[in-house]
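Note that this complex is displayed minus one protein chain, with the remaining chains in position.
Order as written gives the chain letters A, B, C and D; numbering starts at 1 within each chain.
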Amino acid sequence: MRAGDLRRALRDALLVGALLWIAVTAAFVRDRNKDATQRALRHAQAAAELVAIGDTPPTPTAAAAIVGAPVASKEHGFLRRRVAHTPTGERALGGPTAPAVDKLLYDAAGRYDKDGPFVAMLTDGSERAVAAVATARGPAIAITAGPEPRAPVPWLAVLGHLGLMLVLVGVGAVLGGRARGVGVALGLATWAFPAYFAGGPGLALAMLAVAAAAGWAHATGATDRAIASVRAHKVALSFLAPAGVAMIVLVVVPFAVGLALGFYDHHHGRWTFVGLANFKRILTGDGHALSDPLNFWFILGVTLAWTFVNVMLHVLFGTLFALILRQPWLKARGLWRVLLIVPWAVPNYITALIWKGMFAGEYGAVNSILSGLGLDRVSWFSSWATAFSANVATNTWLGFPFMMVVALGALESIPKELEEAAEVDGASSWQRFKEITLPHLKPALGPAIVLGSIWTFNMFNVIALVSGGKPGGSTDILVTDAYRWAFERGEQYGMAAALGTIIFLLLLGWTLIGRGLTKGDEEARP
Amino acid sequence: GRSDAAVTVWHAYDKDERVAIEALAADWNAANPERKVELVAMPYDGFGDKLGSAIPNGNGPDLFLYSQDRLGDWTAAGVLEPIEFWIDDATAARYTPEALASLAYHDALWGLPVAVKSLALYVRTDLVPTPPRTTDELLAMAPALTARGVFALAYPVDDLYAHAPWLHGFGGRAMDGDTPTIATAEAVAAAGFARELVQRKVVPAEADAALTATLFAEGKAAMAISGPWFIADIPAGVPYTITTLPTVSATGLAAAPYLGTEGILMSARARDKDAAIAVALAFTSDAAAALRAERAGQVVPNPAAYRGALADAPRLAAFRRQLAHTVPMPVSPAMRAVWTPYKNALGQVVSGAASPAAALEKAATDIANYARTEGAR
Amino acid sequence: MCEVRLTGISKRYEGAKGGRATIERLDLTFPSGELVVMIGPSGCGKSTTLRIVAGLEEPTTGSVWIDGKDVTALPPAQRDLAMVFQSYALYPHMTVFENLAFALRIRRAPEAEITERVTTVAEALGLSALLERRPKALSGGQRQRVAIGRAVVRKPKVFLFDEPLSNLDAKLRGEMRREIARIHKDAGTTSLYVTHDQIEAMTLADRIVVLRDGDVQQIGSPLEIYQRPANRFVAGFFGTPTMNFLSAAVEGAGGGRKARGLGFAVPVPAPAELGGEVVLGIRPEDVSLEPGGDRVALPGAVTLREVLGAEVVLHVTSPAGDVTVRAPAQTPARAGDAVTVYLDPSALHWFDAQSQVRAA
Amino acid sequence: MCEVRLTGISKRYEGAKGGRATIERLDLTFPSGELVVMIGPSGCGKSTTLRIVAGLEEPTTGSVWIDGKDVTALPPAQRDLAMVFQSYALYPHMTVFENLAFALRIRRAPEAEITERVTTVAEALGLSALLERRPKALSGGQRQRVAIGRAVVRKPKVFLFDEPLSNLDAKLRGEMRREIARIHKDAGTTSLYVTHDQIEAMTLADRIVVLRDGDVQQIGSPLEIYQRPANRFVAGFFGTPTMNFLSAAVEGAGGGRKARGLGFAVPVPAPAELGGEVVLGIRPEDVSLEPGGDRVALPGAVTLREVLGAEVVLHVTSPAGDVTVRAPAQTPARAGDAVTVYLDPSALHWFDAQSQVRAA
Partner (left out) sequence: MSVRRPKLPIVVGVHALLAIATMAVLYPVMLVVKKAFEPGRQFALSPSPIPKRVTLEHFRALLSARGSHGELAFLQHTISSLAVAIATTVVGIALSCTAAYALSRFRFPGRKAALTSFLVVQMFPASLLMIPLYVLLHELGLLNSLSGLVLVYSTTAIPFCVWTLKGYFDSLPRELFEAARVDGAGPIRIFWTIVLPLARPGIAVTALFSFMTAWNEFILASTFLTDEGKYTLPVMLKSSVGQFSADWGQFAAGALLTSLPVMALFYVVQKYLVGGLTAGAVKG
């Protein structure tokens, strides 16, 4: 009994301890880097101050000088020369063969002119610091020579903490009862000390909180239950794990970043936290009237119509073709099938443009046919309805083969027997389709429809390539609008991300509804 | 693989331009075996965005070729290295001042000019023996052509870049420094002119760049407004000439297209900046420029390059003449918010859905609205 | 009111390489309003025949006639028949109620009528409590009853039953059997019924068709089949326990001919034109352990005693071969006992040893 | 060599809202090496019990013990048993050979041994010609035989048979039954066998368990079950045709007590402590149309005559209720005839009318 207690206590402590160790290490590394940076900055500052009073800067310093004001060239105002004054003399900065370090002085002087005295790290990744202090003749500038040395990893302290932790946990476990949880908590709490030194009181408090939570979880058996649950389902979880890990790494992180950006404003390369302002701006229509194609709600309406119509047509045509293409008596089935997926196979960048060409006013194939039929030519992209239809036609053409393939596959998983039974029961082909085929298509087509509507909702290419939002942006959908925020309205990435978040929430809602609708399916399976 | 010692240059050149720049790189590599240049061709689509994400992460090139229109964003984001430090007046004198100046922004120089691009007038000599000198002449010759089922002129009417010659010809500008100037009287007049062109069937309403090329190639358009790249689109056997754009009769000003300058720009994270500037200088030397002009037909901004056969190569000459009537493409980041609203406005105007004034007013409001960022509140 | 006729039907399954066809030139008539039971060994083609009648399999050759009309080319839906599938083929996505109602819904019967008929049928089949369940939540027997219900809920021209009662307990099976008989009678429908159960065959059938490897062996009333099997196969196939067969050779001539086997001899009945080798068949109930009348004695030893409750079945080895005896439950003979079994000569079935065909 | 024990097993299916559990606190022991037959009405929980033993269903409460070890938490693969599924569950993408070989392959038996055992089993089951076929190209009976073969091809600790012979013809069924008996004997395995066939139950079982709604009604040897059914349910369930039941009331006292029903009266046997209302059960074979001994007469009329070949079953209505009579084939009575049936009082089963439990 005791041995088991001890083992479980140590297991829990190590489980959480490993996490804490990562946190403390990260804090330590950060602290060490910060420390090195501080020293480099102090070094640069000191050197610059020495140069300012005419002393030689201490070694190692890469460059130090008092840099004079710029003198613009007569022909080109933007070509400006500066002179560097050093104790050994003065020299002009610049020219086709000037040494690289002179450029650092030159750039630092430019920055001084703009921002005044400063001390900062260079941004070229060399971990050098640069400082500029004011003198009468211009800024005194010093640049350090290289990275500052770092403090060594305190291995002894780490091991000591580990030992202390284990001892505390062990004692708790041996005492038994309440003491076990307390032991775990106390043992983990020892991490608060290194955390305090590396990351400050905030981190230390966090560590204490985690320690308390872990102790509590241990005492109440929550960890035991969690571990038991993982054990009980280890087969399922290990089958799920590869895909799960890949998804978490590659999707969740960027996804979280994307969500977070919605709370920032991006302006000329700078990010500012603005809370919900972006969302407010979008949802209130950004000052556009509701009937204005730039109003969020207008675009949302277009997007919904777009998604609904497209998915419906995809499913309709896809299923229709699939139903025909699976008939065993059809000659050359394989050939038809291949021919009909061609729209999917050919890169859509070019076919979308072909479609755009087909809808061209004067010379497009569609209008040729219309006039051949004695109908009026239509200027497709000058009214919303026709431009929207052109987009839909293109996207339907592009998208139905996918649904067709899905439906072809799904149709094949329907037991033949059931259709036989229905036939004997007197069902006509249509009734068989409705009563037998369709319900069996649902489980396979359902996800395809949900995913298909997500994709269509976010279908950027077709809109961009065919109507390009014409007329007047009225056929834009939410993603193209987001794209415009990011790239056509002054790189307002924050707005784009906020719009992305809204899109996400809309789709999430739709999926939950959609899943609710198809909930019975799992039970209907054999 | 890319050796660390090499200077990496990214470009989106294809065909002749690519051949020409590869020749330059080969020359450089032969002369500087210890500091080679490595060229990487990128598709133009997404090139700019890729630079924007690659360079700050340290995965970008040392140098790259790009036009000046994103300078504003990139300098603000710290993507670019200013290079005026290395450039003295002697070096600067290689280039036409306008071209060099278009790569300057906020009192610094951000690249060396490689080629300049502007629109000019392409004329099918079989359909139009004498090119129109004014817009009135243009309008006058249209009915005869229309009667034969031929548009007098084709260009993407709703595209601000293609519309700019009229805008400037009417005395308007899209930008004043960092401020968009959209709904000015001149702009309204220019938009009205565009509408007139369409309504009088001088110009097709829906032509984009590709359709313009097709119409011109098939003789359905007698003239086209396009840039140097258009030459490649004209099939062999089509008789044509290139000339400057006509003068706007209403104002007497020459129709002035935007002048775009393609520069060789340096990444802020370039590993060996001394080597990089040397390569940039070599690729824009007079000799290099002459080679590019010759092999790829680039309109190069090095006056000294036009010697010998190049001096009066007819195509280059036409564009060089047009250069005298151009407006530098605005560099301000604010310009990037102008294109789409302007396009929407022009679309509305030419289709008759809105009056020029109303459409441009709306565009102006939209643009101003976008510029209102939360950070600036 | 509707005769079903098969003319020249052959069926060769695709992919069944080489070998013979499953059914070879089958001609069969199922008279209108009759319930015809088809029996035969496993795999002899009973289900195939039903599926051909239903239109689910296309015959390789031959035609199917229903009600005097050639329906070979008609799809099942237009043949107006109902079928209980051997494998049930319930609709997994529907509840029991919906399964039962399906055929009626298809015919756009009024909702009230549907409810009424489904409820009646469910009541009769003991499914009332299960109407809201899906098939996967039913036991095997319950599924089978749903399958039956799905067929009998409507009134088609022809019923096809493919071993409809195989998974039911004896008691329920008896009830269901009577229910089916009633429905068949009431509707006056022609029914084709496949079963392996002798009681079902005997009690339900107007007529029994015995199949073997796709060939008809005998058609007749149940009693005919039982009492005058047309050949050794039918004799051995129908009846539980199965008939005993003893080889013998006919000796002598005229009225005094005798068939002599190992350890026994029986007189040959008068009209039988037999000669040479014969096979004598005798049902276990016609063998007894008591002498009496003109019974023929055959010495042997009990090898196995199977108690069936009301009676016992004794397996006896004799020089002439193994003999099964059906005897009253009180019979004392145990395995190992030496016994003499007595054959009733009047109950003997005579088959020609060569052709296996009934001779008398 | 391996006892199977169920202790306190309950099973309530998820989603079966309200109602009672399918199995409620079941305690059952299947002794080592015995073949125990489970019978019971459709839906009473036989398959569920087998599935719980197999580990395919988790019991809601209770434990399963195999060989003295609690295996409740063990997955099926670790319980070392073989099962014939009521629905066959053949691997559709494997040939018959592969289906039969699957379990052996999993156990990494040498290929030669696999071939040998599969061939032997296929031979015994009459599947030799079908080894290369896929299940979908088999008839119902053939599929069922593959399902049997898949179980008997290996030698597990426990066999579970869920109605393994239901789709086979009588002849084959007899052969298979003997084959299963042989395999069971040879391997000395404990077997649980579900069937609806009385002959199978009587001949195969070492012990029969009668279930009803998940409750054990009686456990005993086949003869016990047949001859001394523990209650009216067992009496009525087991035996074909089913037992006749007549209501009566006990009158008088002491040795001269009589049970009087409508139209008849029988003496109450000595030790029976009966009073008030009783139900008398009598099997159809104990009813006769001939008077004799101390038989009790009951007047009636024949409503239905079912000819079963060797014998006839007469359904007779009498004032006391319907009586089924099993009579020799020669019996002349036809439907509509008035007859007197005679009950053998010594063959009567006495049940308390209230509790339905056997009294004598």
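Keep this in mind: a contact is a pair of C-beta atoms (placed from the backbone, for glycine too) under 8 Å apart; a residue touches a chain by one contact, two chains touch by 3 or more.
Just so it is clear, the model here is predicted, and its values are computed rather than measured.
K.L.:
Please pick, from A:Ala365, A:Ala385, A:Leu438 or A:Ile513, the residue that touches the omitted chain in the full complex.
P.N.:
Answering carefully, the residue with contact to the hidden chain is A:Ala365.
K.L.:
Looking at D:Ser87, D:Thr120, D:Gln227 or D:Gln356, which makes contact with the chain not pictured?
P.N.:
D:Ser87
K.L.:
For a quick check of understanding: of A:Ala134, A:Leu175 or A:Val253, which residue touches the chain that isn't displayed?
P.N.:
A:Val253
K.L.:
Over the whole complex, note the residues of chain D touching the chain we left out.
P.N.:
On the side of chain D, residues 51, 54-56, 75-77, 80-83, 85-93, 102-103, 106-107, 134-138, 140, 143, 150 touch the unshown chain.
K.L.:
Using the touch rule from the top, list residues of chain B that touch the missing partner.
P.N.:
1-2, 10, 12, 14-15, 22, 38-46, 49-50, 53-54, 57-59, 61, 67, 117, 209-210, 213-215, 217-218, 220, 226-227, 229-230, 232-233, 235
K.L.:
To test your reading of the contact rule: which positions on chain C touch the chain that is missing from view?
P.N.:
Within chain C, the residues touching the omitted chain are 55-58, 73, 75-76, 86-88, 90, 135-136, 140, 143.
We adopt the following convention: only the chains that are shown with their structure count from here on.
K.L.:
Could you tell me the distance, in whole angstrom, between the mean C-alpha positions of chain B and chain D?
P.N.:
Each chain's C-alpha centroid was found; their separation is 93 Å.
K.L.:
What are the residue numbers in chain D that touch two or more other chains?
P.N.:
As it turns out, chain D has residues touching two or more other chains at 15.
K.L.:
Can you list the chain D residues touching chain C in their complex?
P.N.:
Going through chain D, the ones touching chain C are 13, 15-16, 39-43, 46-48, 86-87, 126, 137-142, 145, 162-163, 166-174, 196-199, 202-203, 222-223, 226-227, 236-242, 283, 285, 306-311, 326.
K.L.:
Within their complex, state which residues of chain B touch chain A.
P.N.:
So the residues of chain B in touch with chain A come to 49, 58, 72-73, 76-78, 82, 84-89, 91-93, 97, 100-101, 104, 107-109, 204-206, 210-211, 220, 268-269, 273-274, 277-278, 281, 333-334, 336-337, 339-340, 344, 347-348, 351, 353, 366, 369-371, 373-376.
K.L.:
Note which residues of chain A are touching chain C in the complex, please.
P.N.:
Chain A reaches chain C through residues 415, 417-418, 420-428, 431, 435-436, 439-440, 523-526.
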